[in-house]
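Below: the structure, in structure tokens.
What follows is part of the complex, with its chains left where they were.
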């Protein structure tokens, strides 16, 4: 099994009410210095091996026709090593930051 | 309790929708409804608080996630910890979970749609501040309306809720959102804080609701207040 | 506009002064959709060539969408033929008409289309459609209290419908639910003619006290113009970007990408509603206008021409979401969730305070001046100097050619009388099941369950009842009822009659619930006005609706026209959607549709003739559309309405359901399922059972009468001359037609409820 990640974000020119709401809330919570927030979707797909060019092209097609609404969204596709996520109190490894 | 009527506050957050209805339900139950504003730290001497339904802050990010940080929530948290009856309906339930006053969380309905239906429920715990006017096992019908109404928690938490009798109400016939163990409402360990996904406040008048089965939630609280005064 | 070589290079800003100095500079008026005579007219009005910004304003405001240039001469009839009505407080012309419903209350309501955007991006298109109509209602000074959503999609099993419908429904729900407006009715119709061109109409109704009516006008020199709500982005500016790229004559001056689709922000709109209503309550506002199509161009020119003076706008003050916008684009932007208010200077601070309370961005962008010009300024330069009326109201008026299409005769000659019909009881039974389970007649709860109908706590009736009903006053029980209807099949067969039938049905639906119909709003969805056949359909529908409103005494208070609803050469059925508003003094007297009491007597009111042209049966059984639609009898509709209202008021009936598409049997099945009771029916003498069940004769309703009221009720009908035939009794758990067939409710329910989910899940 390989993990493919598809990130889907609203195109930059499209209004992102969710990101805006988050951004506006931050100062109230004491977080300053964040000038913009965009909120999008992240899909993690477990795909059967081998993940060759053909398979990846299929995933890209899937992203374009289904996971993203390309009228308003852009996307990226990439193969990813599984990372460990932080949980509450998170001393988890995180990704390189 | 101050004076004659029980005073129950209803908080309005930006995007609250059923606040007016909650106030009407409180009045219908014989209480005095007090409008509270999210930016206000003051509870204005109310004896109990309702966090109403709606889409606070558009439910952007997560339902209840932004509202939880409102100034008034600090006072609500303090009150709740010292025994004040607090009820969260729908979005209010979500705010209570986000505030960690109640365990678990509410996630997207399993069928992914908003659903508005008249829903049969069984009252499982008739001893909370908001359910004493029911009997355990009583079946009632009130509307549900939500898109993020699926109650989730880890198994241990669910088991603990069951064991401690903290499941307040359960869906019957049909689980409208994929809630674990058909949970429609839960309470905290002391029974003063209740989160309820179904909208009891929309079942207080046969003209505008499917039944009057929801009235008991508000009369219960008023009775609790009298008892404790 | 790639070849710019021939044009004189322009400075980066096309000011009024610059326009005066460069009279020969050509502007891309054709690309902005203007016709040569229109451009000439603009030059004549201004006495010079327009600046880029002026051209932007004229081009959007003189577009079909904003100027109603093709439809205006036909819509005029709604005014000239308007019936005398004491109820009308504000007539056609404002954002929405206002109707007096008594006790000091006024109601405003309007239906609008968002068809094309909903095809491109179903969720956002439908969502922003709801947003737009709600702002229209707030702009009248009213608190919105409910929405309805008349919808048309392609064939139920077509892949395009699967793409469009779920998104449209989720968008309407997503936006309306988040605003906290109950959805109390609407329509869902499937027909292949709407493939590639769904119709997404949305109706909003609002309530106010008489003294709170606000109009779009900017009077009072020195008054401030405040823009509030969302920041302005590059939404919906189409042609203006082109103008900008023309004006900014350098490669990197080209505007960055402009959104192809607008995204709605219902939370922002909810805040907009709350802060507007609070400002109304404190009587801070002199004039108000929503920003919809044509954005600031529309708002400023309409406010200015509605008032007595001129207006000066500082465009630099407009808060932007995208700093690369050119002034032309800012003027044209259709960014959602914005409003404009005109305030006396000493009220501005308080107004801004209210906006701050609701976390709504608000900015003073201009003021009312004592001239009669609308001027717009940018970076210290004047870029617009126009008489506002010429922008807002003096758009072109076209008398487009129209002609009855050649195919109309053949279509009308294709009489359904020749179609084979069910004869035996068994066949009738099968035909009933086929009808009840057909997508157009089946339950729509998969859709309507996605709408909040309870919020605000005043919903007395909602789908699937004949009309939606909202309580207005808790003390007195005063309420309003609304229904929308529009049968495109009927209108295709005969657009004049079709429009009247749409009105008849909506009128009847309102009366069936016990409310007295008062006023009308309409959304006219038609094909290209450049096609004489579509234009004829449009003209006929307007004439039909105006004539019928006159007879029924219900004025058209406002509405919307949507043209160019076609894919290639193929237009949708002419689809006039008519919304009727009624008033009821005491909502506790409403008449629901459910047959809730066993033993009650069923009466069919009205006359049944053999009328199957355009019927649901001809569609379901034969896929046929031909012949003539059912005959219209407006006097009968009025009488039926009076009887239904009287019967409700005096407690003579317990349930009523109007008979429309699908005929009597559809109505009876729906009322039985809702009431969880069966019915035993008997065919009255002299009628063929098939016609009895499936005919779509108008002016009919089926009512359930308690036995104790039978004599009083039939006496009333007899005295008033309304035919009332006893057709059966509420009984058991089956729908039975004596001597023919019986159908268990369980089987009917299964058939009725499974269709739509099966198509969409």
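Observations, loosely collected:
Lettered A, B and C in written order, each chain numbered from 1.
The rule is short, and it goes like this: a residue touches a chain if its C-beta (ideal position, glycine included) is under 8 Å from a C-beta of that chain, and two chains touch if they have at least 3 such contacts.
It should be emphasised that the depicted structure is a prediction, and the values quoted were computed from it without experimental measurement.
Only one copy of each distinct protein chain is drawn here, although the full complex in this structure file has the stoichiometry A x2, B x1, C x1.
The criterion applied here is as follows: only the chains that are shown with their structure count from here on.
Across B-C and A-B, it is B-C that has more C-beta pairs touching.
Averaged C-alpha coordinates put the centre of chain A at 39 Å from the centre of chain C. For the pair chain B and chain C, the distance between C-alpha centroids works out to 36 Å.
In terms of their C-alpha centroids, the spacing between chain A and chain B amounts to 34 Å.
Listed for chain A are residues 17, 20-21, each touching two or more other chains. Shared contact sites, meaning residues of chain B that touch two or more other chains, fall at 57-58, 60. By the touch criterion given at the top, residues 120-121, 124, 230, 233-235, 256-265, 267-268, 321-322, 335-336, 359 of chain C touch chain A in their complex.
If you check the complex, the residues on chain A that touch chain C are 10-17, 20-21, 24, 69, 71-72. Against chain C, the residues of chain B that register as touching in their complex are 14-15, 17-18, 20-21, 24, 53-55, 57-60, 113-117, 143, 145, 147, 199, 201-202, 205, 207-209.
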